[in-house]
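Following this message is one structure expressed as structure tokens.
Removed: one protein chain of the complex. Kept in place: all other protein chains.
And then chain A:
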């Protein structure tokens, strides 16, 4: 039960630490969620987006 007690003592014991870690966690989760969703849709639409097909149409000088 070292993990359970470690979690409790590190994060939960003080409410200020608990609430702060919840907000930090929300921020991190938001960033990670955005990255994850973007990666998924980029993979799903691979080869259809402008950034994927730019090389076929833009000449070297423009690029």
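Criterion: a residue touches a chain if its C-beta (ideal position, glycine included) is under 8 Å from a C-beta of that chain, and two chains touch if they have at least 3 such contacts; residues count from 1.
Methods note: contacts and distances are computed from a predicted model.
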Listed names "Cytochrome b-c1 complex subunit Rieske, mitochondrial", "Coatomer subunit gamma", "Tectonin beta-propeller repeat-containing protein 1" or "DNA replication complex GINS protein PSF1", matching UniProt entry of the absent chain: "Cytochrome b-c1 complex subunit Rieske, mitochondrial"
Touching residues on chain A - with respect to the absent chain: 1, 3-5, 7-8, 11-12, 18-19, 21-23, 25-27, 29-30, 33
